[in-house]
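Note that one protein chain is taken out, while the other chains of the complex remain in position.
Lettered A, B and C in written order, each chain numbered from 1.
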Amino acid sequence: MRDIQNDHDDRQIPIRQAGIKNLRYPIAVLDRENKLQHTVGTIGMSVDLPHNYKGTHMSRFVEILVELEGRISPRHLGSVLKTISKRFDSTTAHLELRFPYFIEKQAPVSMARSYMDYQCAFLAAYDRRRRPTLDLVLEVAVPVSTLCPCSKAISSHGAHNQRSTVTMRTRSRSLVWIEELVEIAEAEASSPLFALLKRADEKHVTESAYSRPRFAEDVARAVALRLKADRRITWFQVESENMESIHNHNAYATVIGGAART
Amino acid sequence: MRDIQNDHDDRQIPIRQAGIKNLRYPIAVLDRENKLQHTVGTIGMSVDLPHNYKGTHMSRFVEILVELEGRISPRHLGSVLKTISKRFDSTTAHLELRFPYFIEKQAPVSMARSYMDYQCAFLAAYDRRRRPTLDLVLEVAVPVSTLCPCSKAISSHGAHNQRSTVTMRTRSRSLVWIEELVEIAEAEASSPLFALLKRADEKHVTESAYSRPRFAEDVARAVALRLKADRRITWFQVESENMESIHNHNAYATVIGGAART
Amino acid sequence: MRDIQNDHDDRQIPIRQAGIKNLRYPIAVLDRENKLQHTVGTIGMSVDLPHNYKGTHMSRFVEILVELEGRISPRHLGSVLKTISKRFDSTTAHLELRFPYFIEKQAPVSMARSYMDYQCAFLAAYDRRRRPTLDLVLEVAVPVSTLCPCSKAISSHGAHNQRSTVTMRTRSRSLVWIEELVEIAEAEASSPLFALLKRADEKHVTESAYSRPRFAEDVARAVALRLKADRRITWFQVESENMESIHNHNAYATVIGGAART
Partner (left out) sequence: MRDIQNDHDDRQIPIRQAGIKNLRYPIAVLDRENKLQHTVGTIGMSVDLPHNYKGTHMSRFVEILVELEGRISPRHLGSVLKTISKRFDSTTAHLELRFPYFIEKQAPVSMARSYMDYQCAFLAAYDRRRRPTLDLVLEVAVPVSTLCPCSKAISSHGAHNQRSTVTMRTRSRSLVWIEELVEIAEAEASSPLFALLKRADEKHVTESAYSRPRFAEDVARAVALRLKADRRITWFQVESENMESIHNHNAYATVIGGAART
């Protein structure tokens, strides 16, 4: 059967990335307590394609994924990407894995337990011409509550507050756990969120948020300070975005720190 | 050229609805000030198909839409649906038109003007066997702010609040303006939202919301009372949904009133 | 601490549904091979609220969910809903659980194995005044391929085809497996989809789809015939929707059969 992807292409245009996107697959991620967490990944995989080849054998991406049997941890991403690069005979390879991740939390007063969901991603790039060959970014999005300092300062009672999302992206020398980034964002917002809060917890969360007003700018800066102080982290980006409760649009602030891979 | 849609089908299965969905088209909607508002519609159109026909001539839906030149008002929907039904020789016809609608608002203290966006829909069904032949539902979704009565009552300071959406669907004897439904929802929430608020407005909105705590249940009931009292309205559904600022999930309440078309 | 939800409400407006929406939670679903499949649920839960109560104790929904420890199967939904109704002292209760579900499939020629994802839902309603008290709808959405019969009939070569979704909702006397509905939809489309196809498989899938042209109407009817013939199934709705490869809008057809719960 003809292998048309292997045909010669004479347009002299190299392809930066050719691959697949938006593939859902069952995966298992190792959590800090050393247990496998079963979740659902949304996956992108790609390679570069030299100018003289017509097409990419897209099915090979899925074959590699099937071989992994769903076990994907940051520790193995280097070898996964090397495998991709070898199978495709490519110079570069990319893997993007997005997944909801659950952490069991306790309500602040009743100590009632429930799971909270966090959207996470491993963004991995391999380039066989570089040292190190692997560039890995961890992304964690943490839903929190923020209470507006301006609204509190100028109002005789109350202050507008809202659900916000703190999205952190980090590059690091050694492993940073998802749980660690979640703790940082939740500590620096006006309040963390919980799936389950009893009345005594609701009182605690309301009063605690009122005593900790934070602009989007404040949250971004405070998280940035914490990431900057972590010797493992070599680069980070923090974005804090508020679903404003007085507007139908969002407010946000972004801080970038450290040296991006050049 | 063969017209395969006209082929005979002998499976004895009538099609309840066959049509098109998710077509974006430029439209103009008449607003209360009698001006045409240009916006972008997302459109669905369908008809029933008797058991003995194989297929529907889907292009006819778009032809009818093109003939309308984008002018779609509730007043004309009856004749539009009659046209659809005639062209397809169908017993029933449906048209669903969703669009963002803008209303100019003034901030409460500074009186600064800006536009707020509201997601609206006309949901129209025609059945030539019924009297009246047209069934028309108007849907308007109004983003508002709600402040939690429980959180206020139990906390020594502050109260959690959040962006919420009040979605109203109404059937009526005579025309109800989108602007009227927006005013009702905004009046019955803890506070309306605005695109533009200066500092004096933010103080006003914060204090006003703190003085008007509302559960999702309260907003749904208060809006329902207003719709019930309107002699034009024969049926309604109200849903109030809060993007809780202390949870990563939403709370909601639904009230239904009047006699649905039977 | 004051329990403001228990306050008396004198507006004489009963709440049809009050509850939570869009809660993500780790769940385990029993599959046909009798193994637990770990996946991620998006959950809604609600109850009715009599006219004389002000509010609902929303945290109780999450407490019940936590007690289930993520094990949710159609067999247990009756007792789950009864529990909800008792805890809230409500007349009715609803639970809506949406989740991606994975089935291992084999490519038609190479027999290569991979997982395909299907969006599923359990839509359960309880009413203590009815017999039986539980109304359960299973929803399964199956992505397939459809090839246009008209395009094939009138063109000298080729035929436009596209990714489509067949969404089935069923009520049944006894358990219908997700796997059974998936098999029906895949058998009646122009072709099933696969995550992994080698070149020999791609040839097979292309030729097989070309030999089985199907309108959206055809797929909806053929699936309806199969569901109608199943003695367990008492009601169904089938919708087949094509992401047309010649348009930027979708075409669809819906068939409803059996007696809906009245």
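The rule is simple: a residue touches a chain if its C-beta (ideal position, glycine included) is under 8 Å from a C-beta of that chain, and two chains touch if they have at least 3 such contacts.
Keep in mind the model is a prediction, meaning the values are calculated, not measured.
Enquirer: Which residue from C:L147, C:I178 or C:V255 sits in contact with the chain not drawn here?
Expert: Spelled out, the listed residue whose C-beta touches the missing chain is C:L147.
Enquirer: Which of C:I4, C:L23 or C:L197 sits in contact with the chain that's absent?
Expert: C:L197
Enquirer: On subunit B, where is the contact patch with the chain that was removed from view?
Expert: 1, 3, 23-26, 37-40, 59, 62-63, 65-66, 100, 102, 112-115, 117, 195-200, 203
Enquirer: Across the whole complex, list the residues on subunit C that are touched by the chain not included here.
Expert: Residues of subunit C in contact with the hidden chain: 116-117, 143, 145, 147-148, 150-152, 154-163, 191, 193-195, 197, 199, 202-203, 205-207, 209-211, 243-249.
Enquirer: Mind pulling the subunit A residues that touch the left-out chain?
Expert: 1-2, 4-5, 9, 11, 13-24, 46, 49, 54-56, 58, 149-150, 153-154, 215-218, 220-222, 224-225, 241, 247-257
By our rule, only the chains that are shown with their structure count from here on.
Enquirer: Over half shared or under half: which fits the residue numbers at the contact of copies subunit A and subunit B, same or different?
Expert: Counting which numbers both chains contribute, over half are shared, so the two copies meet through the same residues.
Enquirer: I'd like the most central chain, judged by C-alpha centroids against the all-protein C-alpha centroid.
Expert: Smallest centre-to-centre distance to the global C-alpha mean: chain C.
Enquirer: Can you work out the whole-Å distance between the CA centroids of subunit B and subunit C?
Expert: So the centroids are 25 Å from each other.
Enquirer: Any chance you could list the residues of subunit C touching two or more other chains?
Expert: 1, 23-24
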